[in-house]
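One structure is given below, represented as structure tokens, and several questions about it will come after.
The other protein chains are all here in position, but one chain of the complex has been omitted.
Chain IDs A, B and C follow the sequence of writing; residue 1 opens each chain.
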Amino acid sequence: MTLERFFRRRPPQQKEGTSDDLPDLWGKCPKCNAQVYNKELEQNLRVCPTCGYHHRMPVKKRLEGLVDAGTFEQTSGKIRATDPLEFVDTEPYTARLERSRKKTGREGAVVAGRATMGGLKVMLCVMDFEFNGGSMGSVEGEEITRSMELAASEHRALILVAASGGARMQEGALSLMQMAKTTFALEELASLRLPYITVLTDPTTGGVAASFAAIGDVVIAEPDALIGFAGQRVIQQTVRQNLPEGFQRSEFYEKKGFIDAVIDRREHREHLTQLIAMLTNQPRPEVTALVIQADPPKPPRGGLFGRRG
Amino acid sequence: MTLERFFRRRPPQQKEGTSDDLPDLWGKCPKCNAQVYNKELEQNLRVCPTCGYHHRMPVKKRLEGLVDAGTFEQTSGKIRATDPLEFVDTEPYTARLERSRKKTGREGAVVAGRATMGGLKVMLCVMDFEFNGGSMGSVEGEEITRSMELAASEHRALILVAASGGARMQEGALSLMQMAKTTFALEELASLRLPYITVLTDPTTGGVAASFAAIGDVVIAEPDALIGFAGQRVIQQTVRQNLPEGFQRSEFYEKKGFIDAVIDRREHREHLTQLIAMLTNQPRPEVTALVIQADPPKPPRGGLFGRRG
Amino acid sequence: MALEFEKPITDLETRIAELKTYGVTSAVDMTEEIALLEKRLERLRLETFSTLTRWQRVQLARAAGRPTALDYIANIFTDYQELHGDRAYGEDAAIVGGLARLEGRAVIVIGQQKGRDTKENIARNFGMAHPEGFRKAMRLMDMADKFGLPLITLVDTPGAYPGIAAEERGQAWLIAQSIQKMTRLRVPVICTVIGEGGSGGALAVAVGNRVLILENAVYSTISPESCAAIIWRDAKEAEKAAEAMKLTARDLEKFNIVDQVITEPKGGAHNDPEAAMQNLKTALLEHLAQLEGLDESALIRDRAARFRKLGVFEEISA
Partner (left out) sequence: MALEFEKPITDLETRIAELKTYGVTSAVDMTEEIALLEKRLERLRLETFSTLTRWQRVQLARAAGRPTALDYIANIFTDYQELHGDRAYGEDAAIVGGLARLEGRAVIVIGQQKGRDTKENIARNFGMAHPEGFRKAMRLMDMADKFGLPLITLVDTPGAYPGIAAEERGQAWLIAQSIQKMTRLRVPVICTVIGEGGSGGALAVAVGNRVLILENAVYSTISPESCAAIIWRDAKEAEKAAEAMKLTARDLEKFNIVDQVITEPKGGAHNDPEAAMQNLKTALLEHLAQLEGLDESALIRDRAARFRKLGVFEEISA
């Protein structure tokens, strides 16, 4: 599957950004310091083979790792941000937008589209932290809302992969309103009993954490992702004490009861597919092994999908 | 209003128990040690005029303090307990039952009936702690269930005044099942948008606390009432430490978020009436002052019913 | 306590009062002078309040003497009966609510409550709710929904509380749940920003069929101070940030984020609370009358449609 195919619906005037491929080199894991060959890291979905550290994942790579090969068909990218507030701080908002566009080759922080997973019809929304910190402006809210509407009308389960610093300041309260707008759009999905599953990745904070990302029928998270409403600096300034070890990380919130399961990225494909199949009471799909996966999958946390009994 | 009128539907074979009137004497408040003339205490709905201590309230006195004079019409008392388990401990269950019957003049720990409050149609269930510690057996569960059904069919709001040590051991799991049976009967009330309000009095614990008493649309409690699932002795044996001051009392649970308001008994009549009127969107009823009330009512906690604005 | 920009006005008020006293005690007739000065005062007030900067509005929205939710509740409604608790963890005094009557009509009212003095502010955490506060609000929303009672909310919070315990108990999730709960209510929902509409903590109780705002209230996705801290790395640039953020009632009206701006009396709500309350009451009654014509599913559709339109972007012509 080529990347072109992945993004065949991208409007022609948009240039593709960087390839997202890692250079053909050795790198160093920021957590365990182990040397790792980038090709191997890539094949391992950017999870450190030594310690399991989850590197940030470019959107295209993530989609490749999730859906049935060649089935992703992009629906997003037909709208673009304007500057309704004429917001200027150290530079105009329009300049910031332009930089994000150049950097990512996108019009906003949300990539959405149709695909199948194990043959099941799904809709996916993946947030791109590289676009203005994954912040939620009018475009992002609209993309997500349209995806929800499309999922409902085409009877697809919806998977949303969150990565966001929160609301987009430069769009003021318009940004805030996206939290409500997207939530409204979930109702039609719910009434059709279509599953809505969210995947929280590092970081998922602010207005995104406090709206559509939090209210998946099932909420899973990647290991060690930063999650929460308030930023750690703000909290520290408020309470004037050190934050506890592991505070606001995936494992913390799993223990606090807010996340269904912390799941290794390499298991998402199988896990999400089986969840959707069960929630919609469809026969058990066989999920084809991911070609780019190099090492054998680890035993899943908190439950097994292996057939037993 | 005579007590006979209050209980005119009591089956004739039942003898009335003790009069429930306090003897014409001076008594001593167990909390503040103040001397109080019993007649005065009675007029004050058995609330200590000095410190506000709430003495236990006999069922008839409570009904008298709540409903429009002369409107109570008893519906309970047509069934009686048997001894399905043939339970014998230090004495047979039948002997225990007989003692409770003699002591209270009732067949069970629940007195139920129709009435009006400020002219609004209500159904009331009041538990009698004097009957086997207000424990819930088959008869009690059935009385409450029938009251709920009757309230639904006659379109009445339901007020339940709880006082119970919990399940009735001597009826085994049959007692436990009453927790579910009564809860099912609430559905019809809910679907008709009829309010169900519970009043927790000292003590409300065990299976009663953990079923119908807890799930009122509004849950109010008398001051300083003992409330909770597990008994304090059991908790102490489990955790082997002293229980905190005020643990499991009304005020404790108000602070912990489980009770809508702790309300002085002398305000229940007005409070409950206005609540029901608002929940059913009926015009504001004028509640006639309670004749037996001797001292001026204290300002209500947490809100006023006085007309303002 | 006058705000900085109100000083010239209050100073002049003091002078006039002094002059009046002088006139009485000295038996010199100052009537003419006083009349002139009072006209001047009137003009000064008008000038000041018709040219308020956004930052000045922020200050007004937060002014210590400004009426709080419970003040509005006590004056606009009757028979208020406060209900407490979230049935899960605790009672949060930063959010109040219960049953009340609005011109006789029973409603559920929810308010974000700031303190009226330091002591109360500490008890109410300056109007910043913890998760249990939002859960309490949700319980009241459920009650409104179950009994078919209109829901009136009064928004006034710097934001959800950014503390360790609040995050531990899932602040993000509770805000999201509260928003979702409001999208589903089968009753008329009217929300009014009466002071500060701070971010997700405000939105959590502001998903209404109508969203109203008082003239000097503000509503934003972040406080000007925090915005300034992020952009200029200096919270003191808040004035600059407030200008950029377009967070005033009139700004929000332009983007359809609010449906009506409720006029405040001259000098702001804190100068004549009764008048401000009367204005809000009139608006609430009008909107409620409109909404009571809609059935349950129409109310949900109306609310969804209201929010569906919010956002500004352009279609790319391929």
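As a convention for this text, a residue touches a chain if its C-beta (ideal position, glycine included) is under 8 Å from a C-beta of that chain, and two chains touch if they have at least 3 such contacts.
The shown structure was predicted, so the numbers you read here are calculated from the model rather than taken from an experiment.
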Omitted chain - touching chains that are shown: A, B, C
Touch with the omitted chain, as defined above, among B:Ser175, B:Thr201, B:Ser250 or B:Thr280: B:Ser175
Hidden-chain contact residue, picked from the options A:Thr82, A:Gln236 or A:Thr280: A:Thr280
Contact partner of the left-out chain, one of A:Glu107, A:Asp217 or A:Asp264: A:Asp217
Chain not shown: contacting residue from A:His54, A:Arg146 or A:His271: A:His271
Subunit A residues that touch the omitted chain in the full complex: 190, 193, 195, 217-218, 254-261, 271, 274-275, 277-281, 283-284, 302-305, 307-309
Subunit B, residues in touch with the chain not shown (by the definition above): 11-13, 77-82, 84-85, 87-90, 107, 138-139, 141-142, 145, 167-169, 171-181, 183-187, 205-207, 209-215, 227-231, 234-235, 238-239, 241, 243-244, 247-248, 253, 256-258
Absent chain, residues of subunit C that touch it: 87-89, 131, 135, 169-170, 173, 177
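Quick note on the criterion: only the chains that are shown with their structure count from here on.
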Topology of the chain contact graph, where touching chains are joined (line, ring, star, complete, other): line
Top chain pair, ranked by number of contacting C-beta pairs: A-C
Between subunit B and subunit C, centroid-to-centroid distance (C-alpha), Å: 41
Mean-CA-position distance for subunit C and subunit A (Å): 35
Distance between chain centroids, defined by C-alpha means - subunit A, subunit B (Å): 54
Per-residue multi-chain contacts in subunit C, two or more chains: none
